[in-house]
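Complex shown without one protein chain; remaining protein chains in place.
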Amino acid sequence: MKFGVVVFPGSNCDHDCYYALSQVVGVETTLLWHQERDLKNCDAVVLPGGFSYGDYLRTGAIARFSPIMDSIRQFAQAGGLVLGICNGFQILLESGLLPGALLPNRSGHFICRFVYLRVENNRTPFTSLFQLGEVLKIPIAHNQGNFFASSTDIRSFLDNRQVVFRYCDSRGEVTEVSNPNGSLESIAGLTNCEGNVMGMMPHPERSAEEILGSTDGKKVFQSIVKWWEEKEIARK
Amino acid sequence: MPENNRKIALELGLQEEEYQKILTILGRTPTPTEIAMFSVEWSEHCGYPHSRKWFELFPREGNFAALVGEDAGGIVYQGTAIVFKMESHNHPSQVEPRQGAATGIGGIIRDILGSGARPIACLDSLHFGSLDDRRSRYLLKGVVDGIAFYGNCVGVPTVAGELCFHPSFQGNCLVNVMCLGVAPREALAPARAQGEGNLILYVGNKTGRDGIGGCSVLASQEFGEGEEKRPSVQIGDPFTEKCLIEATLEALESGYVLGIKDMGAAGLTCSSSEMAASGECGVEIDLNRVPVREENMEAWEIMMSESQERMLLCVDKEHEQQVIDIFHKWGLEAATIGRVITQDKVVIKQRGEVVAQIPAQALTQPPVYDPPQIKPAYLDEVNDARWRKIFPPSDWGEVLTKMVSSPNLSSRRWVYEQYDHMVQTNTVVLPGSGTVILRIKDEKWGIGVTSDCNPVYCYLDPYRGTQIAVAEAARNLASVGARPAGITDCLNFGNPQKPDRYWQFVQAIKGLAEAARFFGLPVVSGNVSFYNESPQGAVHPTPTIGMVGIIEDVNRAISSSFTQEGSWVILLGDTKEELGGSEYLQLMFGLEVGPPPEVNLETERKLQNLLLDLVSRGLLLSSLDLSEGGLALALVEGCVTGEQAMGVKVELESLGSMREDALLFGESCGRALVSVSPACLAQVQSICEKYEIPARVLGKTGGDKLVVEKSSRVLISTKVDKIARLWTDALSSLL
Amino acid sequence: MNFIGKVVVLLKEGVFDPQGVTIKNALHNLSFSQVSRVRTGKYFEVEFEADSESEAENQLKSMCQELLSNPVIEEYSFQVETE
Partner (left out) sequence: MNFIGKVVVLLKEGVFDPQGVTIKNALHNLSFSQVSRVRTGKYFEVEFEADSESEAENQLKSMCQELLSNPVIEEYSFQVETE
């Protein structure tokens, strides 16, 4: 299996994702420059965190027009796996690959800290190694992670089980206090209807090694690998 | 005409005798462009005329191989260069806190980038006036917002720093920023021009009229009352900086870049002349080729502009296009603006005419001054130990509550959570849980980094105060297992032409030099910021120390939080009856009197070695050096900084008899608080004996209360949850 | 012809505006207690060429829709002036 990590100007978690995938998970990984259209036969694409185009104007607003996004749109429509992390999530929303929007954090500040997430759906390519309801420890680092959508949309996300991660406390309770940024329904991660595109604000690549304080993020990447390998076996 | 030029020179801040010196160097009347170039290059900020001679006192070598060059210096460990430098952005931040602080981060990152290293961490040491004051709160919020805005966007984690409030910073805040970078030793790039005919390449943002004369005007003058002629402040563009970092590192990797320098203070003047001078050659520059943002810019404006996010490169003439292509790929300006010549000259042309022609060596060797020093009169008044007469309060629990929720002692979480301190995934001990440790991917070893200075100690005794800052920074590092390796500094003082201020400065330099030499720490880089004065007077002397250490096995790194119930809590080092300069006296009695605690460098060294030994053997569960707030605050930090708050019960009888306030809140140097599992206690004690450091077992961790007793009398007994909440939320609730 | 488009982008009514709340509180602290609400938004001045005023308006509208605003959370309004 082969991963591609997109490099937009201003991405700053591209190398971290590359390291986590290639060195920690141990899967073939390549960097994809935003000006290119070739996805280099990747089986999964990661849009990393950072500040593409400085977040000038709006987060993700300018990156969505990069040439590579055309290819990613086609790739996703054909069922390809796309994971957007933090700024990558924001880009997916701006490009319409995921529904909704991310507003500035309720506190008005950037927040960098470990949070807890509850797994709401483990039947996605991104969470297949988790138990339903499992509590993960993964850091966030963002200014605009406050998820917003109309109440009817939110309803349908919940009904379709598109909500994959919710912010919770260490015991798995979803409370007002455990919501770091004001996201509606404490949404931290969301897939599209089909389930092959996921965006999440927390950073799995920052919690992929014991020395960084948690390995829960590693399992997000490993889930993708497992899901893909099983599909390959089924196909053969 | 000559008379007019002399007037321009004086207006730009040059002294009469400096102007005369320029006449001698050139043998003619300088052109306005030349005057502008001299004025910035010889300014306090770039040329260090009032401080340079003292730098000779600093050790340039130490326990580890050191790099001490013209630019960012550093140390070398196992073939890896670790370069670091600190710089002030006080005056711009006072005027426009958000952009002032932001461009400070941008500038120091480019400084490190200019050495060819990848920036891997930033630190910020911040000093503001009293938090009761609205303007101080505005400045704090703006500065933190600016550092977050810039630092988070460029993807360099801001991992540590300091935050201190004191009325002396009311009209003049201090914003000191530090950056650290790493590169293979042989990949470092020189800051020089070389090889006749090679090209001078300008890359990054366009040049505008912003920040013109920033360093000569802004950083080299005091703030006056109701200042109208406010200097322009630059706007930070972290997006361009991020691209500049990647493009520059890519260009360096190509091998076609022969020299590089950031365009910081004094912009093109400084970068071009210093590259020429250190390459012992000259450069010829055509200003018509400089990418400019505004039309009709005068030569002197282009030469003085401090537009941000620019670098100057010396490029192999055969490979100009390859290098340009790299910058274009990242969407950056790249223009060949000149070439290297053999003569010792900086030649500046505009519209086909030579507008400046100055010997590079002379331009980069500003005059050196040694103004008079007088020991300030206040010193005897404030160092009279009058605190011994004060009557201690009766309820220590209440005092503790007040201390943990005070501006200076409460948790800094409100600050560091606004900074992305994890990007690059190297931060293995996070801010707030001890001294920060960074790993180096694929290496076993790691880096510890800290900054420190207590301005009140330095006010009461600049020499001793500075030594304490060095000792404390070293103790910070040793307590988590990092061996102190090198120092950078940022020396913030008042007007050097006032003899009492200058005396403070010289005392601090001497204290720093001696302590650094004693500990085997080279001073690899630094920065001097004078004229930190407002109509209320000078700031307290603040020689901020930035220190870097090496931890041999990064997996051994520990934090300050108690981690295991039932572990023994041990105080290393002696507690003396010392309260001078303490936070306790200031907060509880409004007293700022000395003398500050004694510092014994020999004992400090023994303690450092002991801590390093204990950590490397994996014998400690937690470790934290004592500083402001003394033993009581160290206990609080042990209890509340972990994932789950944990109680502790201690008995202080073994520390000897003295005032209870000194016991609890005294700030004696040379101490650390460690916790040890019962199985290791005997071994730890015998190692402490070997190092001749007293180790007093105070009690055990566990429960949900912080309990402090003396001779079985309860001094403090309080729920840790409550203390944790107070400590953590204090700062944000005061804002 | 040269035009200046003046564009205001606001969060839609009903979308929480934390910056607005922060600024309102700050104004109260400065004793502007008479302030009941603050809405924050973005402002752009776009200088561009177009053949006619109606043409200019059409172009600016496209810019707003395609780039300058996000219809999920924001609404825009503009004015076109000749230079």
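Just so it is clear, A, B and C label the chains in written order, and each chain counts residues from 1 on its own.
Keep in mind that, in the parts below, contacts are C-beta pairs under 8 Å (C-beta built on N, C-alpha and C of every residue); 3 or more make two chains touch, one makes a residue touch a chain.
These numbers come from a predicted model, not from an experiment.
Q: Looking at the whole complex, which of A:Trp33, A:Tyr56 or A:Phe114 touches the chain that is not displayed?
A: Touches the omitted chain: A:Tyr56.
Q: Which of B:Lys7, B:Arg28, B:Arg293 or B:Lys444 sits in contact with the chain that's absent?
A: Residue touching the absent chain, from the options given: B:Arg293.
Q: Which chain C residues would touch the chain omitted from the figure, given the whole complex?
A: 2, 8-10, 20, 23, 26-27, 30, 32, 34-50, 59, 62-63, 66-68
Q: Using the document's contact rule, name the residues of chain A that touch the chain not shown here.
A: 53-54, 56-57, 62, 65
Q: Where does chain B touch the missing chain, residue by residue?
A: Touch with the absent chain occurs at residues 95-96, 99, 205, 208-210, 230, 232-237, 239-240, 293-294, 307-308, 331.
Here, only the chains that are shown with their structure count from here on.
Q: Which integer distance in Å separates the CA centroid of chain B from that of chain C?
A: 40
Q: Centre to centre, by mean C-alpha position, how many angstrom separate chain A and chain B?
A: Once rounded, the distance between the two centres reads 36 Å.
Q: For chain A versus chain C, what separation do you get between their C-alpha means, in angstrom?
A: 30
Q: Residues of chain C that touch two or more other chains: which are they?
A: none
Q: Which chain B residues touch at least two other chains?
A: If we look for residues of chain B contacting two or more partner chains, we find none.
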